[in-house]
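Missing here: one protein chain of the complex. Every other protein chain is in place.
On to chain A.
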């Protein structure tokens, strides 16, 4: 204990003392360049974990949820605009993204210890996992949906009768948010017993 204390004390001394050998310019510039490299490296690594290829590098994701999105309009459609995993599951704003990434460390734990490493385990846990996502989207007013589907630019006259009816009432006055009605649009649903509206 004492040695650790003295160790830190020594380095605290080094940090506090002005530099003897290096000029202020070299230290400032060096710090600046090192900052660019480390910050850039951090963001590059972060973005690399924010791709579909990274998500489906785990078989849990590739065999279950990725197979399911392939049939849906968010994967394949007439215009070829598609959503990848992080478009819906990771917030786009930096602070929120970091917060979500820290939460996602639980998923690393899960993949190491095989929480859902079989189809059966995945199906057993699916309701819980789905509820997490519903709660997240409910709490942030379906932010990830709205990144593409902007309410301000919705043309009700181009929507179906039922769609425009609900979008111009419940959605417009904030009574409901996207996820309240649009559950299971990109993946299969869990047992929906007891879910409001089902």
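The criterion applied here is as follows: a contact is a pair of C-beta atoms (placed from the backbone, for glycine too) under 8 Å apart; a residue touches a chain by one contact, two chains touch by 3 or more; residues count from 1.
As a working rule, contacts and distances are computed from a predicted model.
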Hidden subunit of the complex - UniProt protein name among "Periplasmic nitrate reductase, electron transfer subunit", "Hydrogenase maturation factor HypA", "Potassium-transporting ATPase potassium-binding subunit" or "Peptide/nickel transport system permease protein": "Periplasmic nitrate reductase, electron transfer subunit"
Option from A:82, A:125, A:138 or A:188 whose C-beta touches the chain left out: A:188
Residues belonging to chain A that touch the chain removed from view: 72-73, 160-162, 165, 184-185, 188-192, 197-198
